[in-house]
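Missing here is one protein chain; the remaining ones are kept as they sit in the complex.
Right after this comes chain A.
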Amino acid sequence: MRPFALNYARPAQQLEVSAPYAYDSRLQLNVFPDGRLAAHDYAVLRELGSTTSTAGSKTHFDD
């Protein structure tokens, strides 16, 4: 009784890698412990896949 499309499902890649930055509610931005903005560190964002089209797919499907 499994829908056809689920024959092509694969385990979701767990993106639960701990990010080296945290949300600062005062700045309304994610920042590193040294105060740098996460949004400006493209190397880290690429490495974590934080901005890719599968990020956040658990709750949102507008990839």
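The rule is short, and it goes like this: a contact is a pair of C-beta atoms (placed from the backbone, for glycine too) under 8 Å apart; a residue touches a chain by one contact, two chains touch by 3 or more; residues count from 1.
By definition in this document, contacts and distances are computed from a predicted model.
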item	value
Chain not present in the shown complex, as UniProt names it (candidates "Small basic family protein", "NADH-quinone oxidoreductase subunit I", "MvdD-like pre-ATP grasp domain-containing protein" or "Decaprenylphospho-beta-D-ribofuranose 2-oxidase")	"MvdD-like pre-ATP grasp domain-containing protein"
Sites on chain A contacted by the missing partner chain, in the whole complex	1-14, 19, 21, 23, 25-26, 28-30, 37-40, 42, 45-46, 49-63
